[in-house]
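The other protein chains are all here in position, but one chain of the complex has been omitted.
And now, chain A:
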Amino acid sequence: MAILILAEHDNASLKLDTAKVVACGQAIGGDIDVLVVGHNCDGVASEAQQLTGVRNVLLADSASYANHLAENISELVLGVASDYEHVLAPASSFGKDVLPRVAALLDVSQLSEVVEVVSSDTFVRPIYAGSVLATVQSLDDKKVMTVRSSAFDAVATDGNAERVPLAQDMAAQSEFVEQSLTESERPELGSASVVVSGGRALGNSENFGILEQLADKLGGAVGASRAAVDAGFVPNDLQVGQTGKIVAPDLYIAVGISGAIQHLAGMKDSKVIVAINKDPEAPIFQIADYGLEADLFEAVPELLAKL
């Protein structure tokens, strides 16, 4: 029994999500191989070789894979999948784009956002915006699934896996035009240990500056509710929730966020939740470990001063 894990990377470095998916692979049990697909990604393969518990790192390095397009990557994965009983990827925008395509080509079902391994064919996954947990058993020969990385701890990096180059090269159907990534010095939202999030109550994008200061003071990342994103205060890649990012930091500070179920879906597994809101009836207070009923424009600067 062997497990294939599709690595997530930007051709320069391996994303921490991959190390978390390896931990999920260890919970399933069996030989773990990591597949690195990209272009000029030699360094990524070396990083993947260091992940504890990995047997082989398969490397498909070609210009046609440079932009990680789902069409040709899924064909490549299909080509190597015959040796594996499990095919895993992080439940990131990359994994969600590629893996259902792989599953359909293999004619198997796919499990999304697995949060717990019960056995090699039985897994737990959240449904209805995380308000229900479903324990499901896959009846397919191959189990293809995306893994919610916030539910697993990254494996260490003292491994020494074998590198296996793959010769496949498949042209993509689509053409990559451009990417505009949000520039930030702050830690990545998905893996930050502290997240400071703001909602509609911030009022405008300038006011988000005080949350950025708070995040910087705590060495954390900035997040947002859908309302704040829709109002144009911050870019959409900062959205936390059912349709945005799922985070589980040590400390989550929700500022001016009412706590709609779709937002809670993205952060309710945080270790400590702090809510600052002037509405005492806001649902966020029902799940916050520490609630402060106050005007955020007074409370946040005061908090900044006291830290």
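Here are a few things to note about the model shown:
In this section, a contact is a pair of C-beta atoms (placed from the backbone, for glycine too) under 8 Å apart; a residue touches a chain by one contact, two chains touch by 3 or more; residues count from 1.
Simple rule for what comes next: contacts and distances are computed from a predicted model.
For the chain that does not appear here, its UniProt entry gives the protein name "Electron transfer flavoprotein subunit beta", which is one of "NADPH-dependent glutamate synthase", "Na(+)/H(+) antiporter subunit C", "Electron transfer flavoprotein subunit beta" or "Quinol:cytochrome C oxidoreductase". Which of A:N56, A:S74, A:S150 or A:S225 touches the hidden chain is settled by the complete complex: it is A:S74.
Although one chain is not drawn, the whole complex shows that of A:L16, A:V80, A:V136 or A:A154 it is A:V136 that touches it.
Interface with the hidden chain, as seen from chain A, comprises residues 69-71, 74, 92-94, 96-105, 107-113, 122, 126-140, 173-182, 190, 194, 218, 226, 229-230, 235-237, 242-243, 245, 250-251, 261-262, 268, 271-274, 285-294, 299, 302-303, 306-307.
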